[in-house]
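So that we are looking at the same thing, I have put the structure below in structure tokens.
Every protein chain but one is kept in place in this view of the complex.
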Amino acid sequence: MAIHPDLGSQLVNFCSALLLLTCFAIIAQRRLSACVDLFALQSVFLAVTAALVAFLTGAYHIYIAAALTIVIKVMILPRILKAVIERLNVTRELVLNINIPSSLLICGALVILAFYITQPIISLGFLLTQDSLAIALAIVLIGFFTMIARKKAVTQVIGFLVIENGLFLGATAAAYGMPLIVELGVFFDILVAGLIIGVYTHRLQDTFDSVDTSKLTGLKE
Amino acid sequence: MILAVSPFTVGLIRKVKARLQCRQGPGWLQPYYDLAKLFRKEVVASTHTSWIFTAAPYIIFASTLAAVLLVPIFLSKVPLNFAGDVITVVYLLALGTFFLILAGLDAGSAFGGMGSSREAIVAALTEPAMILSIFAVGLTAGSTNLSTIVHKTALLQGIVTDPPPHLMALAALFIVTLAETGRVPVDNPATHLELTMIHEAMILEYSGRYLALVEWASAMKLLLFLTLISNIFAPWGIATEPKPVWMAFGVAVWLFKICGLAVLIGVIESMFAKLRLFRVTDFLGVAFILSLLAIIFFYILRG
Amino acid sequence: MESALIILIAAPLVAGLASLVVRTREVMERLQVGHAVVLWAAMAAVVSGVAAGDDVSFGTFLHADPLSAFMDLILAFVGATALLYALGYMGEELVRGHLSFQRYGRFFCFFNLYLFAMLLAANLDNIALMWIAIEGSTLSAALLINFERTKTALEAGWKYIILSFVGIALALFGTVLVYYASEHVLGVRMEALKWSELHRVASDLNPTALKLAFIFIVIGYGTKAGIAPMHTWLPDAHAEAPTPVSALLSALMLNLALYAILRLKSIVDPAVGTDFTGPILLGLGLLSITTATIFMLIQRDYKRLFAYSSIEHIGIVLVGFGVGGPVGVFGGLFHMINHSLAKSTAFYAAGLVLLRYGHKNMEGVTGLLRQMPLGGGAMLLAALALAGMPPFGLFVSEFLIATGAYDERPWVAYAFLVLLVVAFAALVYQVFRMVLGEPKETGVPMTPAGNRYAAVSLMANLVAMGYIGLHMPGFLRALFIPMTHVFHAMAEIP
Partner (left out) sequence: MVQSSLSSVIVLYGAGIFLPFVFYRNPHLQNLVAHGAAMAASAAGVVLGLAGLWAPEPLTFSVPSNLPLLTFQVRLDSLASFFVLIISLAGLAVSQFAIGYVKEFEGRRSIGALGGLYNAFLLSMTLVVLADDGFFFLIVWEIMSLVSFFLVVTEHEKPETRYAGFFYLIMTHVGTAFIIVTYLIFYQQAGSFSFEAFRHPAAPLPEGFRTLAFAAALIGFGTKAGIVPLHVWLPYAHPAAPSHVSALMSGVMIKTAIYGLIRVYFDFLGGTFPWAWGFIILAIGAVSALLGVMYALMEHDLKSLLAYHSVENIGIILMGIGAGMIFQSYGLSNLAALGLLAGLYHTINHAMFKGLLFLGAGSTLYATHTRNMEEYGGLIRKMPWTAVFFLIGAVSISALPPSNGFVSEWLTFQSLFLSFQIPDVLMKIMLPIGAAMLALTGVLALACFAKAFGISFLAMPRSVHAREAREVPWAMRIGMAEMALFCIVLGIAPMLVIPMIDRVTAPYTGVSIAGRVLSENGLAVMPMGVGFASISTPVLGLLLAILIPVGLLAAVAVGKKIRKRYYHTWGCGINLKPRMEYTATGFAQPIKQVFSMIYRPTVKLETEMLEESHYFAKRMRFETHIEPVFQEYLYDPVVRVLNHFADRLRVVQAGSLHLYLTYIFITLIILLLWVR
């Protein structure tokens, strides 16, 4: 059955907009476990978006990608992170590099920037993924910003994963997803990365008995 | 010629000074007696000295004599003319100075060293003025070759053609002469007081024939400079052609001139006091400036 | 040929997995030595094949064009010497009881996987798969840097991971953008990611998309390449990693990341014209040289010193490609290979010093020439090479780059020369303080076995340096000419 392309693009854009919103929520959130949940939520939206695109364009390998997203980003990784949080019993982040209101403002600026930058190439985008590229870029930037703004290792990891989500959205939206093998490779890498980071955070806790990465300033000139 | 006459000038100067001090003073020929006597006396050499000490007097004597041979005295054309120009003369004398300094150091006495070092600084300060003044004169003649200079000036009476540079150069060269030959106010040949002596300090260790040679050489040096002055700036009457009559006349004129200069020096010596060593700088600075001005004037006048 | 390529890439993987099951040191040594030999042989086959001009590829994904072959040459040669050196180095640690045999084996496993990932990345004819391979190398490197498990090593590792993961993520975004641009020309299929295809249709691709892509790629891979201001992880990682790993990081990984950037440059240029990528590379290059020089001046730790020197040299290469033109490009490429050789040599020597004294503080290190002629001499020669002294090739390449720069933008040449002089002063001053003079500390001398491996690897590197220093072997030139064409420097090499 065919859905009107405008409607399709509306849906896609709506989903990606939701992704963006979750980013802001993460920025605004101090409690770590909540951040993880939000990340999981974002991943769900992501999967939905992917599925939508797959459905609308008939590029079926994207279904697999969506499925993988659900498995890895909604199930496995949040578990790991939760576990870490449990073990470190750091529930909330009290001190931030940049306080929440200004963070939100900056993120707003970043979104505008993203639109501004991608505007010239949007035109070649396929109809129904019009603005997703811009949103993807915005998510990447915000994830990046999260890593700068937050101090705890866990939140930095979340920021990193948000970036990944942005990338995935970009890939899906802009190019109907990379070829399957690429997707698989990427997911594999993300998985391993998540594991290694988990290992590292454990070690950090053991050695520095804190995951406050801003304390890691032993090596300098 | 110079060999023969040089001691006489020394004697003359001494005489003049003596006279000005209302003394009888030694006879004209006293220096000759001294030399003869010294030649006969036995030599006392220091055990610390090396062959340098022995060789130096001969080298000094020889170099001075060589310099003399390059200078036109009463004949404007010297046979050895091609062998060297006025710069060569200067450097030959420098050769003498070099060995004199070494000799002064050789004995290892503090006086020798002191004299040597002072001689060095005086020489250093004198040289530029000398070169420049020579240049100034050379420019008019368009040559640094003594015979040419003398010859030309003799023919076209250089000093008359453009006086200012010549006069300045003359003054400069005269001062240089006083410094180079160790006369008052730079040095006092009569003194043997540690604090003041320069030349005497260096030859303090010498005796007998060595002393004679050195003294003789310095006398020649003095006369050499006087000759230079007289022949460069007032070459009137010098023989321009090797004719007996002219030459005889030239000799007479030359004798007359140097006597005049000798008297002048004598007068100066008895009028001025010796300068402090570090005042010599200013004195020679004047000479330098004069000779520099001479050159500048030369060009400005020539346009 | 195909087989050679496969062997070249598979050998490290096999050797890596094998080293997990090895139980004795002798076997391990035999295994790795054999592995090194195989690497050399396979590399020789591949390079000569490509130099001879025939098409070396396997399946759709593996393809060795001159540029890949060039990377293979560097990776395999230095990788092999690093293996030998590691045998000596880790063997020494083993003998001294600093690490268990199990970890000894694990080290070689990681080490070889690292090599594998890099060799794979160099030969993959697919921009996205290359990204995956490079990500793989990042992961294995993360494990190696933290291998010694000290506090500082952990910190260095953490910084490395976070920074390079961010970088690599940005690079992926860039890759996506390239795909985004290319699929309009090549359609939504695998070919749209093939280097060769992209290169073919480069001039039709959408310029703006490529520009954005290039920015993300430069920043992304630039983080791994240690380009200032993304270099910050590099000194820490190089200083804390086990020395063979530092050598690998400096001599191979930086070049590999650079390779990725240059690949993309060769595609972006036809689309948007050189005066887009040129200035970016120039600016970053000069910035890198400056930063590195400043920190070399005030350096107290000799491993960090060489790390910064790597940043400097990456900057020099960037300047070479930034100015472009046959001379500049040639200089840049020649600089890459010479720098890998010299820098790995320097790190090998530094490792010997570290094994002897057990600390990295330059104050305590003097009179190396007296105390350990091998290490001291090698360090001296390597430092002179790195400082750009003939008869080593770095002088030639730096001079060529300056010439190329003078052709394009004279002021760049002047700035470049000034920076080089200061860098020279800094490096030479620091190294000579260590090498000359009388020894202060006695330290622990090495076992003959360890020394043997070290000597072999050092000699191999030095000989290679001398060999390509002032005169270029035919096969290398046969590689270089087509490579300069890859970068659209079509003009004849003078």
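Per-chain numbering from 1; labels A, B and C assigned in written order.
What we mean here is this: a contact is a pair of C-beta atoms (placed from the backbone, for glycine too) under 8 Å apart; a residue touches a chain by one contact, two chains touch by 3 or more.
Here the structure is a predicted model, which means the values were calculated and not measured.
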Legend entry - Touching partners, among the displayed chains, of the absent chain: A, B, C
Legend entry - Given B:L12, B:I101, B:L170 or B:L290, the one touching the chain that is not displayed: B:I101
Inset, instruction - Have a look at C:L99, C:V422 or C:M459 and name the one touching the chain we're not showing. - result: C:V422
Legend entry - Where the missing chain touches subunit B, by residue: 35-36, 38-52, 57-59, 61-63, 65-66, 69, 80-85, 87-88, 91-92, 94-95, 97-98, 101-102, 104-110, 112-114, 116-118, 120-121, 123-132, 135, 138-139, 142-145, 148, 204-205, 208-209, 212-213, 277-278, 281, 288, 292, 295-296, 299-300
Inset, instruction - Using the touch rule from the top, list residues of subunit A that touch the missing partner. - result: 97, 113, 116-117, 120, 144-145, 147-148, 151, 213-214, 216-221
Inset, instruction - State which residues belonging to subunit C touch the missing partner chain. - result: 158-159, 162-163, 166-167, 170, 208, 211-212, 215-216, 218-219, 223, 229-230, 232-233, 235, 280, 291, 294-295, 297-298, 326-327, 330, 334, 367, 369, 384, 389-391, 395-396, 399-400, 402-403, 406-407, 413-414, 417-418, 420-422, 424-425, 428-429, 432, 436-438, 470-474, 476-477, 493-494
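Simple rule for what comes next: only the chains that are shown with their structure count from here on.
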Legend entry - Chain labels contacting subunit A and also subunit B: none
Inset, instruction - Averaging the CA atoms per chain, pick out the one whose centre lands closest to the mean of every protein CA shown. - result: C
Legend entry - Of all other chains, the one whose Cα centre sits farthest from subunit A: B
Inset, instruction - Would you kindly tell me how far, in whole Å, the mean C-alpha position of subunit B lies from that of subunit A? - result: 101
Inset, instruction - Could you put a whole-Å number on the gap between the CA centroids of subunit B and subunit C? - result: 78
Inset, instruction - Just give me the whole-number Å value for how far the CA centre of subunit A lies from that of subunit C. - result: 32
Legend entry - Complex interface listing, subunit C residues touching subunit A: 128-129, 132, 135-136, 139, 142-143, 146, 149, 151-152, 154-159, 161-162, 165-166, 169-170, 172-173, 176-177, 179-181, 183-184, 188-190, 193, 206, 208-209, 212, 235-236, 239-240, 295, 298-299
Legend entry - Touching residues on subunit A, where the partner in the complex is subunit C: 59, 117-118, 120-121, 124-125, 133, 136-137, 140, 144, 147, 153, 156, 160, 163-164, 166-167, 170-171, 174-176, 178-179, 181-182, 185-186, 188-189, 192-193, 196-197, 200, 203-204, 207-208, 213, 216, 218-219, 221
